[in-house]
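Following this message is one structure expressed as C-alpha cells.
The complex appears here without one of its protein chains, the remainder shown in place.
Up next, subunit A:
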Amino acid sequence: MITYMFRKASRGFSPGLRRFSDLKVTEHVPESPASPRLTEQASLYVHWPYCLRRCTYCNFNKYIPKENNEDIMAKCLQRETETLLQLSQVSCITSVFFGGGTPSLAHPSTIAKILETVSKQVNLSDEAEVTLEVNPTPVGMSKLKDYHHVGVNRFSIGVQSLQDKDLKSLGRDHNSLDALQTLAEARKLCPGGVSVDIMFGRPNQTTELWSRELSEMLRVCDDHVSLYQLTLERGTQLFKQVQSGQVTMPTEEIIAEMYQCARTTLQQHGFQQYEVSNFAKNNSESRHNLSYWTGRQYIGVGPGAHGRFVPLGEGGVAREARTQTLEPDVWIREVRQRGHGTRRRIQLGHLELLEEVLVMGMRMTTGINHKHWEMFSPELSLLEIFGGSLVVQELLQSGQLILDDRGLRCSWEGLALLDSMLPVLLVELDRSFSQKLAAN
C-alpha cells in the first residue's frame, strides 16, 4: 500500500501526469469478463457543498458556508469515505474527483486528509487521476500550488465564458482576466492535466460571438475542453428572469448551430470529441468521467453525492444506486451518528443496470463495444437485442446509428440527437430482456 507521503514525493519526479499513449480510451483499466473485476474497484467522488454565491443558472446542491465549518466538514468527509470504502470492499480506487459547490474553497489540507484516508484503506495508485474543480478567482488561483502539492494532478477550471459582461449576468464571481491567469498557473503546475468548462447557449449569445469566443479559448487552453449547453432549470434565478421576459435565450435552432460549430472547430484544432460534451487531445480524456460512462462503480461522499456500488461489506450482491443526505447540517449529524449519511439506497435489477450501461455508454463517441457489453450482459449480445428491430434498422439506414463488429454507437450526426434515439433503444432492450427471461 502506498502512503500519501510517498506519493507526494513521487509527484516531484514526474511533473504532471502523462497518459500512456498506448492506452486506448475505453481501456484504462485492463478488462476481464469476470464480474468481480467490476466490484474490486471504484472511483471516488467527493462533494464540497459550499459556494460563496449562487450562479443564476445553478440548481446544484450548494450552500453558503457557515463559520468554522471547514474542520467539521473535513472530518465528516473523511469518516464517510472510510465507512463507504469499507462497505464497498473495493481494493482499489482508480480516480478521485472533488466536485461541488466550490471545492477550491476547501483548505488544501482537507484534500490531503481525504486522500490520506483513501490511501490508508485501499490501493490509490500513483497514476490515479485526482481532479479538483476550480473556480478561477484570485483566491482559487493562489491555492493551486498547494492542491497540487497534496496530490491533485488534474484541474477542472470553470471558465464558462470569456465575456466579462456575461460572467457578471451569470452571477459568476470572477472576470475573464482572472480566468486566464488561473488557467496559465494551472497549466504550469499540471501540463496536460487541465480542463476548461465553457458554456454556450447563453442569453443574447449569437453564433458569431460564440465562434470568436471559442477561438480565443482555444488559443490559451490546455488539452481538455468540456462544452456545456446552458440549460434552464426550474427554481433558478435565470429561469425566473427568462419567464418575466428580462432575459432572452437564443432559439433552439441557434443553439443547435452553436453546438455543431463548436464540434467542428474543436476538431479542426486537433481535439477529439469522445463524449457528447467532452473533447480531448493528447490522450487527456477524463478517466474519472469515463468510468461513469463505462458503467464502473463509483462511491459518492459528501452531502448530496451519488454512488453506484455493491455493498459487499453487508453481504450485498446487487449494485445499489445510493444518495447521500442533501443538507450539510443534517448530513454532518448523520455521519457523526452512524459513520455515513446515506439517505437513499435502491437496488438495481439486472435490467436496470443494463439500461444504465446503455444510456451512459451511448454518450461516448466510441459507444459500447461488444466486449464491454458482454461484461454486463453475458447472456444477451448487442446484435441479439438491436439487430432485429425495424425501428433500429431505420436509424441505421438513416445514418444516425452504427451497429457493426466493433459495437453500437452514434454517428457524428446521431450524437446530437441521442435522446431521441435512447427511448427506442430502451424499448428494444426491455423487449429482448423480457423475452429471454420468459424463455428461461
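Note that a residue touches a chain if its C-beta (ideal position, glycine included) is under 8 Å from a C-beta of that chain, and two chains touch if they have at least 3 such contacts; residues count from 1.
Note that in this section contacts and distances are computed from a predicted model.
With the options "DNA-directed RNA polymerase subunit", "GTP binding elongation factor GUF1", "Auxin-responsive protein" or "Rhotekin isoform X3" in hand, the undepicted chain maps to the protein name "GTP binding elongation factor GUF1" (source: UniProt).
Only one residue from A:Y50, A:Y63, A:W210 or A:W293 touches the chain missing from this view: A:W293. Of the listed positions A:Y259, A:F309 or A:W373, the one in contact with the omitted chain in the full complex is A:Y259. If you put the hidden chain back, the residue from A:Q163, A:Q205, A:Q400 or A:S432 that touches it is A:Q400. Of the listed residues A:D146, A:D164 or A:D430, the one in contact with the hidden chain in the full complex is A:D430.
Of the listed residues A:V276, A:I368, A:L382 or A:L408, the one in contact with the hidden chain in the full complex is A:V276. On the side of subunit A, touch with the chain left out of the figure occurs at residues 45, 60, 97, 99, 227-229, 231, 252-253, 255-257, 259, 276-277, 288-289, 292-293, 298, 300, 306, 321, 323, 355-356, 359-360, 363, 394, 398, 400, 415-424, 426-427, 430.
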